[in-house]
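As you look at this complex, bear in mind that one protein chain is not there, while each of the others sits in place.
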Amino acid sequence: MSGQFRSECRRIIFQSSHWDEKLFDVALILSIVVSVIVVMLESVPGINGDVRRWLYALEWFITGMFTVEYALRLYVSEKPLKYAHSFFGVVDLLAILPAYIDLLVPGAHYLMLLRVLRVLRIFRVLKLAKYIGEANILMRAMRASARKIAVFIFAVITLVLILGSLMYLIEGAEHGFTSIPKSVYWAIVTLTTVGYGDISPQTPLGQFVASLIMITGYGIIAVPTAIVTSEMTRPSEASTSSPDRICPACGWENHDPDATYCKVCGDKLVK
Amino acid sequence: MSGQFRSECRRIIFQSSHWDEKLFDVALILSIVVSVIVVMLESVPGINGDVRRWLYALEWFITGMFTVEYALRLYVSEKPLKYAHSFFGVVDLLAILPAYIDLLVPGAHYLMLLRVLRVLRIFRVLKLAKYIGEANILMRAMRASARKIAVFIFAVITLVLILGSLMYLIEGAEHGFTSIPKSVYWAIVTLTTVGYGDISPQTPLGQFVASLIMITGYGIIAVPTAIVTSEMTRPSEASTSSPDRICPACGWENHDPDATYCKVCGDKLVK
Amino acid sequence: MSGQFRSECRRIIFQSSHWDEKLFDVALILSIVVSVIVVMLESVPGINGDVRRWLYALEWFITGMFTVEYALRLYVSEKPLKYAHSFFGVVDLLAILPAYIDLLVPGAHYLMLLRVLRVLRIFRVLKLAKYIGEANILMRAMRASARKIAVFIFAVITLVLILGSLMYLIEGAEHGFTSIPKSVYWAIVTLTTVGYGDISPQTPLGQFVASLIMITGYGIIAVPTAIVTSEMTRPSEASTSSPDRICPACGWENHDPDATYCKVCGDKLVK
Partner (left out) sequence: MSGQFRSECRRIIFQSSHWDEKLFDVALILSIVVSVIVVMLESVPGINGDVRRWLYALEWFITGMFTVEYALRLYVSEKPLKYAHSFFGVVDLLAILPAYIDLLVPGAHYLMLLRVLRVLRIFRVLKLAKYIGEANILMRAMRASARKIAVFIFAVITLVLILGSLMYLIEGAEHGFTSIPKSVYWAIVTLTTVGYGDISPQTPLGQFVASLIMITGYGIIAVPTAIVTSEMTRPSEASTSSPDRICPACGWENHDPDATYCKVCGDKLVK
């Protein structure tokens, strides 16, 4: 009887085909979105009085719901400790703990921000749904080009170090380039074409070097794009992921088609 | 006789092969462009006296022309109500209504801005002309990659939420990061390499995290580009659109080659 | 005798294989670069005294050389009037005229800036050299995708008009959005990720809409890239240009391989 209830819960939490499984997913996404909005609004200085009271109530309502969800996830896991140690287990705990700590230690309210991390859960929910194929293609392309991108980023950092040091010598502290780290920061702001303007070169030579950096940055943005594009246009091997298999202990879902055991926690897979 | 005049009007409005049909298209585009310029100039504080009187006269001249055009479109439609309820029907009405309302309620002049929406009509006129093929290729590539782009944008939003919250903690209100929503806004400004500079990190740690955000933004701009490029370089299926068929009731023109009835309003198609 | 001198001159000016032909090209490029630098330096307020006298002397030296070159080009052309009316003929004249006008009318010095246009001549010199193939590939890709890019730019302008008007309503004159043209200018600054920061949204709603514009701009930069890339990766047809044939009358050099007469001025081609 209890076992049946538990397997029912597990089905609702980990799958997404029937209406009740979908309802759980939608409710989960909604509550995460609302909780993020509440955390964000609470930081706005202008909000006071009634609105703030409402936010406070909502915060505790969501905390309650997240606590129930956390307890349920512990309950339905075959190895609760594994779930508790997994990445999402820790995130789920961090989402509820600060509210309780805040009752004891008043200054701990800032930790509430950790709740934002729960947004990552939405990825997992969506992964189960129809977006899994697209996300997999993107991830595979990113992973395949990771080394090339690493080489590129290292080259960018080298460039930025050398150019930042150069600009520190050219412009000096009186024009805002007070130290090499700050000059390097400026070089990154310029090379990536962000261009805040809080620091900007004043001397003709500095502006000339800055122009070279800008044109370089404008040109080498082509490199990561070319890397990822060439990876994505490559004829892809037959996609063989089976998104429906989820480990009942830790919740990992990227199992190879021939896997019988979860490669993260070693538990036996259901299907 | 009246039926002949009506079918003549319909031909001139909905087609674009003969010289009179083309003349109507050109006049329509011109009057829309002029009306947009008039609306824009009227908002400039420095324009006064004679120029403003001229603009006022032009505005009413265009309002008159648009009113005639709206009446004609109602007249030539086989189901006028369908046209009136369609997207462009509403836009056409919104382009003339504010001028008349302004006579009764003086403060309604701001609604004149709705006239800008009529720019969208130009797309439809061009669609009938030679640009339709190009626009279709672009639209098809966009639609085919819509899901991948949705996943990407969601990932960007998540990143921006987490990084914005982090910067709120690092920099705090005294450096302009007065609330989490504002910090998230800053993170978007930075990640998309816009970089206004109205808010910028002041602490060394904040500048370090900002540098990471910039390099990330510089790198992941590759992803949407790769998505759309890989979609556009893909060998395209034979294009089978027939741009010349327009629904006489609602004006929809993206009919499948085998369609006999308009899929938007259900009306029978002419050809 | 005179005819031989003239054909020698023509060879040196229009070809680039022998050492004397190459020397002419290099001298031409150098003198153009120097003239541009002189024009730029003369506008710098800090430069005075001896340096300015040197610049003045250099300016007249280059004016003299350009005058001789212009006279020679007129002399070697079989139809001098055609050359004088061609684009580069006008540019060459505009490069020397302001200096002489300045002697009569003192305020005409600003026209000296027209000399910058002579930079375009460098393209023609390079075109004759080894860069012609590369430039042709780039130009062909640009021309092939011109229509798609036109549709894209029109879509961007529409977007910017609507968003600019919207921001004018949201932010209003007190936050720098003093008129719709200015708001549209701001929308362009934001959408293209330039982000000066001279105008930036202050209200929460304005910042929210601005965030949407930024993410849109960040995303749709993919479109022109995808257009040009898909054009350039397309297997190119056999390149059949013959860069060595130049019209002796007007100097046009993009002749089809089977052309016997210049398609710009109708003159007979040499080879």
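Chains here go by letter, A, B and C, matching the order in which they are written, and residues are numbered from 1 within each.
Note that in this section a contact is a pair of C-beta atoms (placed from the backbone, for glycine too) under 8 Å apart; a residue touches a chain by one contact, two chains touch by 3 or more.
Model, not experiment: these values are computed from the prediction.
K.L.:
For chain B, which residues lie in contact with the unshown chain of the complex?
P.N.:
Interface residues of chain B facing the absent chain: 193-197, 225, 229.
K.L.:
Even though one chain is hidden, which residues of chain C still touch it in the full complex?
P.N.:
Missing-chain contacts on chain C: residues 36, 39-41, 43-45, 110, 113, 116-117, 119-120, 122-123, 126, 130-131, 134-135, 137-138, 141-142, 149, 152-153, 156, 181-182, 184-185, 188-189, 191-198, 217, 221, 224-225, 227-229, 231-233.
K.L.:
Given the full complex, what residues of chain A touch the hidden partner chain?
P.N.:
Within chain A, the residues that touch the unshown chain are 147-148, 150-152, 154-155, 158, 161-162, 165, 168-169, 173, 178-181, 184, 190, 193-197, 200, 204, 207-208, 210-211, 214-215, 217-219, 221-223, 225-227, 229-230, 233-234.
Simple rule for what comes next: only the chains that are shown with their structure count from here on.
K.L.:
Have a look at where chain A meets chain B and say same if over half of the interface residue numbers show up on both copies, different if under half do.
P.N.:
different
K.L.:
Which option, A-B or A-C, should count as the same interface as B-C once over half of the contact pairs match?
P.N.:
Matching more than half of the contact pairs of B-C: A-B.
K.L.:
Can you give the whole-Å distance between the Cα centres of chain A and chain B?
P.N.:
The separation of the two C-alpha centroids amounts to 32 Å.
K.L.:
So what's the Cα centroid distance for chain A and chain C, whole Å?
P.N.:
Centre separation, chain A to chain C: 45 Å.
K.L.:
On chain A, where are the residues touching two or more other chains?
P.N.:
Counting only residues that touch two or more other chains, chain A contributes 193-197, 225, 229.
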